[in-house]
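Below you will find the structure I want to go over with you.
All protein chains but one are shown in place.
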Amino acid sequence: MSLPATAFVDATGEPCAHCGTAIPGEGGRGRYCCSGCQAVAALLQDEGLTGYYRLAQGRTRAVGERPQASSHAWLEPLLEAAVQGDGTVCSLEVDAQGIHCAACVWLMNELFRRQAGGLGITVNPGLGKVRLTWRKGVFDLQAWLNAVERFGYKFGPQRKHASSALGSITWRLGVSAALTMNVMLFSLSFYFGLSRADGPVYLLFSRLSLVFSTAVVVIGGWPFFKAAWAGLRSRLLHLDLPIALGILVVYGTSLGQVALGRGGDLTYFDTLNTFVTLMLLGRFLQQAYLESSRRLLLEDDGAEGILVRRIDGNRVQVVPAPQIRRSNILLVAPGELCPVDALLSTPQAVISADWITGEAAPRNVNVGESVPAGSFNAGRTAFSAVAAHDFAASPLASLLRAGAPKGAGEHLRFWDSLARRWVVGVLVMASVAFCLHIAHGLGAALDVAVAVLVVTCPCGIGLALPLAYELVLARLRRAGFFARQSDVLDRLVRVQKVVFDKTGTLTLSRLELTNSRVVATLTPALRDIAYNLACRSGHPVSLCVAEALATQGASYDAQAAVQEHPGHGLSWQQGDNAWRFGERRWASGDNEAPSLIDAQVEVASPEGGAVLTCNGRLMADFPVGEVLRPGVSKHLAGLVRAGHQLHLISGDTPARAARLASRVGIPQENVRARRRPEDKAQDVLALDASTVLYLGDGVNDALAFERALCAGTVAIDRPVLPGKSDFFLVGENLAPLVTALAASRRLRAVARRVLTLSLAYNAVAITSCLWGVMSPLRAALFMPLSSLSLLLFTVASLRERRERAPRPSSPHVSASWPLPGGTL
Amino acid sequence: MQTQRITYDDTVVRRFIIASVLFGLVGMAVGVLAATQLAWWQANFGVRFLTFSRIRPLHTNAVIFAFVGNMMFAGIYYSMQRLLKTRMASDVLSGIHFWGWQLIIVAAAVSLPLGLTTSKEYAELEWPIDIAIALIWVVFAINFFWTIAKRNEKHLYVAIWFYISTVITVAVLHIVNSLALPLSFTKSYSIYAGVQDALVQWWYGHNAVAFFLTTPILGIMYYFLPKAAERPVYSYRLSVVHFWAWCSSTSGPGRTICSTPPCPIGRSRWAWCSP
Partner (left out) sequence: MSVVPLQVFVSLLLVASSLVLFLFTVRQRDLDHADRLSLAPLEDDVAPKPGAAEPSPCSGSQPRPQSGSEDHLPRSPQ
């Protein structure tokens, strides 16, 4: 695969004043990269919390969309249990999402301190948990949770637990490092000439070296042996196999030397221990990064984690979704999810089905109509509905079940073939060496063969390649791309087609006026009338219009006698003028009961929206539509330039999908619309799933997620998908994805170069073995030298291309990875 | 679950600081005298208590154990209470530690000019004072570990780890190096002799610098430097790595101090000196 052109991202070059990532050229928010950063920065200023920036030391992360108040249904049963005990002190532990540095801890502590009644807070930043103790009746836990969530964090019930994998590799690393350093001290005396003639001290040191080195090989080498064995059993090899074999050969040789009484400076223990320790260090860093990416998010519990309120008699209980039965009465608060198909029992409701179907616009539902399973309450009041079937029969149930883990696949073939060739090649060379020197006697021939085996141990690559991966992953994290699986970069490099979901993936979850000039051209009188009508409704469309009017300076009249007509709009009788704001048909005076209203609205005003009429005459039209993510067309153009094909698969209507595709630059023949979850999965298969990267956000993407080579989400605040994804993006735009795809290719190129260099070293080493000029001492010098040069080469190859501030005349600036912060 | 009020014991801290300043003045004054004698030997004024050989160890002991020692205890008591969010376990033990330590210093100030010395660098004090040091150190260790056991902050800040390594290692070093056969109340012979004694002495000497003068001060630094700079340590994880790498390897190289050039010649002799 040849190197693609660098993906250019059009950026202003200015870093976001809050998080430091590059501000996208279009759709950015002034000095900030996204609305979330803007909101949080303002909050920090207003509340006197700017100490956050000093503590963050440049490690602030992008927030993404503006933080919304979320439902805390999960909290109610936990809170009840917490306050039930006697005594005046209560305590509770909750999970938190988004804690990534000391500044986050400080912020939570500070907000806790500012609230009365709190006794103690212990944040566990590594796992992402918070333990709170407070005085019963004095401290308002809900208020504190809301206060913290305004800054972009999210809380959930306690589900995270520490993994043993990281603990295991940590203690192995510590023990190996300690033993290695102590063996080095003994080896120092051997190198200075301590010999057998020095009697018991020599024997003591040799034996101790042997015992410690054995411990290092057993304790420290164990992860490599285990991985190599797993690779052999699954027939998919990795470089762990030659590394494990190399460790065993070097250890065996040194053991042989000791047994033959030729110990001391003829053993390789020093080099062996150092390599094992350093390679463990590489593994540790890998595992630590992966863990911290995973722990950043809340843990997903599938269907059990979806909580809904159920009315039993005159009590309201919070139950997990699988306990819902037919004809249960559910109470769905604003922002909460309705997990089953249900018939609405309150007169009116506004729901948003984009998570389950991809429909962009919120929908009005009347009493007796069906609320689809998986829709969220998009209004400002709660509604109640009667479940039409058990949860087990709900379309959500199959989508929420844990998917099969993605087995190792094609993307690891590169390493598999490399490992096989390496092992075979080394064995062949060792046999050749043996045969060439057999004339000098069995002992000499064995010596040479063993020297070949020792010197070809791929320890240098075992250090350089993990380092390369970690450098790239660390930079991608700073850019907003977080990997949840260790092989993400190997998957990304094979991606040829990038498939996007529409609603919530290419677009943000909020609405905006598609034509902002509409409000600007209104007369002040009309503007005020429209504002007084729109701001009194909880409908997302009305709120959007009201916000736009407010920025134009509309004034509020508290005396306005505005009447709300649920499902239609609002009306205001001002003398002879009957003003109506809302749905087009109703506002124009058509009082028929709305039927097939969605289709009509689409024909009349395809994006949806509201109109203002006076006595039935149209005065203003407010078309409202989805907001694209900032800079998305430029980012997608960058993907196309890098050689990727773009596809759009949406559950929304064909007209909307086509329109959005043309806005962002996806060819119409690559657009599929009205797709149900199973259809999305089929489409991915049809595109040759092993080259597909899928970016989605709703549960209707869950099946496609399981099929694609690599799947990620850009909406980490929505349930379910982050737990199924291979990676997630932080922030409001897609720049991290573009950067990651480019980085994976660069990494592959660097890996190939490192391997080539390593092969060259091995050629030199093997030749000198065959010539009989390689001795253990020379090998002990050569191997560390070659490893060191490989490491330096890797670091140099991956050095960041830092760009200066762009000159005004150049519109295109290379994707510059943002400000470096501490990596540890 | 009840709330409790915690009051930190700052009296012992204040005492140690005052003692440190006082003995610092004394120790450095003695040092000035010794330095003067290097240039002008007549500065001993013919008084045998002021001869260079007697006041030099007085100076070194005063500045290491009295000046730095008291300061270090002050820093440890101050910071560990706040890092563990608990008062010291026993005020009585704190008091015994303080007064006992000052008595030891006074004993040193009396015995060294009198010429009572083992002539082992930084371990010149004779065996009764050595026993006193061991006892007071044990008192300190009991108070220290008891406080850690009673702590309200479960996870130990890196400075506490540095203090732990100090308490354990200094105890071991002192006991091993000071092993001696007493002849009378004021005279003893080390159980090691000749080159053996030199090796043990400098293993002690090097590690004393490492674990009495370095680790506790590093711990104090990790507490007070962020406090003064009003920002956390740049990389806390690196400081943790720092500590564990340090303490798992440093007790070893103490043996190397003997391998400096003025040592028995010949590669092989050098060889077993070096570890």
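Order of writing sets the chain letters: A and B. Residues in each chain are counted from 1.
Following the convention adopted for this analysis, a contact is a pair of C-beta atoms (placed from the backbone, for glycine too) under 8 Å apart; a residue touches a chain by one contact, two chains touch by 3 or more.
Everything numeric here is computed off the predicted structure, so don't read it as measured data.
From the options B:Thr11, B:Ser53 or B:Ser119, the residue with contact to the unseen chain in the full assembly is B:Thr11.
Touching the chain that is not shown, out of A:Glu14, A:Glu76, A:Glu110 or A:Glu512: A:Glu110 (per the contact rule at the top). One of A:Val175, A:Leu248 or A:Ala578 touches the chain omitted from the figure, and that residue is A:Val175. Touching the chain that is not shown, out of A:Ile23, A:Leu44, A:Ala96 or A:Leu127: A:Leu127 (per the contact rule at the top).
Counting the whole complex, the residues of subunit B in touch with the unshown chain are 1-11, 14, 79, 82-83, 85, 152-158, 161, 164-165, 168-169, 172, 176, 192, 196, 199-200, 203, 222-227, 230-233, 236-237, 240, 244, 247-249, 251-252, 254-255, 272, 275.
Touching residues on subunit A toward the chain that is not drawn are 51, 54-55, 89, 91, 99, 101-102, 104-106, 109-110, 113, 119-120, 122-127, 133, 162, 167, 170-171, 174-175, 178, 182, 199-201, 204, 208.
The working rule: only the chains that are shown with their structure count from here on.
Averaged C-alpha coordinates give centres for subunit A and subunit B that are 50 Å from one another. Within the complex formed with subunit A, the subunit B residues making contact are 1-3, 230-232, 234-238, 244-245, 248-249, 252-253, 267-268, 270-272, 274-275.
Chain contact summary for the complex, subunit A toward subunit B: residues 54-55, 57, 87, 89, 91, 102, 119, 133, 174, 177-178, 181-182, 185-186, 188-190, 192-195, 197-198, 201-202, 205, 822, 824.
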